[in-house]
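Note that one protein chain of the assembly has been removed; the remaining protein chains are unaltered in position.
Per-chain residue numbering starts at 1, and chain names A and B are given in the order in which the chains are listed.
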Amino acid sequence: MSKRVLALLTLITLSLLTSLLITILIGVKAPTSIRDLGKYYVANTIHEAASPEAVTAIVWDYRGLDTIYETTVLYMAIIGGLAISAISRKIQLKTRIGLTGIARTATRIIVLLIATIAFAIALHGHLTPGGGFPGGSAMAITAMLIVPVYTLQSLLERGVTSTRLVAARGLALTALGLIAILPVLRGLEAVTNQKFYPSHIAGMLISGSLWFYNFFEFLAVASGFAAVALYLSAPEELYREELRGVE
Amino acid sequence: MIVALIVFTIALLLSLMFVYLAVTEKDLLKAIVFSAGQSICYAILLHTMAAPDIVMTYLAVSVGLYSALLVFVVSKTERYEA
Partner (left out) sequence: MESFVYVLFIVVLTLNAFIAIYGIVFRRSLVKKLISLTILSDTVFVSIILVGCIFTYPIVPPVYSGVEGEKEFLLKHASDPLPQALVLTGIVIGLAVNALIAFGIIQVYRLTGTTDAKRAVSALVEEVMEE
């Protein structure tokens, strides 16, 4: 057997034997109850945050400020990538080598399915596990699928450029910031949920600001990663010409 | 309970195998596939530990976005290490 397979088998037997030894000698006990802070969140999430889902309530209500800053960090990473991949003149690609008709039809069906699932995950994030981030990431996978199958030139012709997508992301981020800051005008703290926003609209449970946060976060993440997919797939000759022009 | 423990053990040992193969592989495309396999094993672990929110985010990010991003990077740079 080759050296790698031998090393692998050694690692596996070593881990099994070590854990057996440690269990017999030291007598570790596996935990059987969660901490008191977790119990507080599980017990009070329906009264204080009007959402039956404890994790979404912690992410957007109890610790909402952390999440707003994390969205800003993601925005800065996208802008950093845009700064590296900037080309000074308009992109005119000569060849349009897409994939065959079979791939295009299959991609059309799959993209529709993924988009439906992504919307569903994002919009019911305050009721069941889900939320803005998983929905946005699933939508971003759609963008990464479309670009190789339908070529970059066909997307640019339809007006879907990376600058416009980054601008859309900026708009979604502004909407998020507005929802967070609006309670301050009434004298409450920023990122308040139940003291300012209604918990039911027309009889349906929307948990105050949680639904709006999830929706705008979905739009922000999807447009941000679609922009990344677009400026990652520009061919390398354009950048070589760009660097030669600089020198 | 015994089924959950067996699933834990198998997923842990599989993830150890995938991590070792991913780090010691010279062909970078194969290393990306092994890294995606390791992410799937971790997603099985996370589901058995009753964390469904994390499973969704982790699957979409690690199996979907990282693999696509790394394939883009490898296509613009070199395929074989060293």
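For this structure, a couple of remarks:
What we mean here is this: contacts are C-beta pairs under 8 Å (C-beta built on N, C-alpha and C of every residue); 3 or more make two chains touch, one makes a residue touch a chain.
Please read all numbers here as calculations on a predicted model, not as lab measurements.
Residue A:I84 is the one among A:I84, A:L185 or A:M204 that touches the chain missing from this view. Across A:A43, A:L99 or A:I181, the single residue that touches the chain missing here is A:A43. Against the chain not shown here, subunit B presents residues 1-2, 4-5, 8-9, 12-13, 15-16, 19-20, 22-23, 28, 31-32, 35, 38-39, 42, 45-46, 49-54, 57-58, 61-62, 65-66, 69-70, 72-74, 76-78, 81-82. In the full complex, subunit A touches the hidden chain at residues 11, 15-16, 18-20, 22-23, 27-35, 37-39, 41-43, 45-46, 52-55, 58-59, 63, 66-67, 70-71, 73-74, 76-78, 80-81, 84-85, 128-129, 131, 133, 228, 236, 239-240, 243.
Here, only the chains that are shown with their structure count from here on.
Chain geometry summary: the mean Cα position of subunit A and that of subunit B are 18 Å apart.
Of all residues in subunit A, those touching subunit B in their complex are 4, 7-8, 11-12, 15-16, 55-56, 121, 129-131, 133-134, 137-138, 140-141, 144, 225, 228-229, 232-233, 236.
Remark: subunit B residues 13, 16-17, 20-21, 24, 52-53, 56-57, 60-61, 64-65, 68-69, 72, 76 touch subunit A in the complex.
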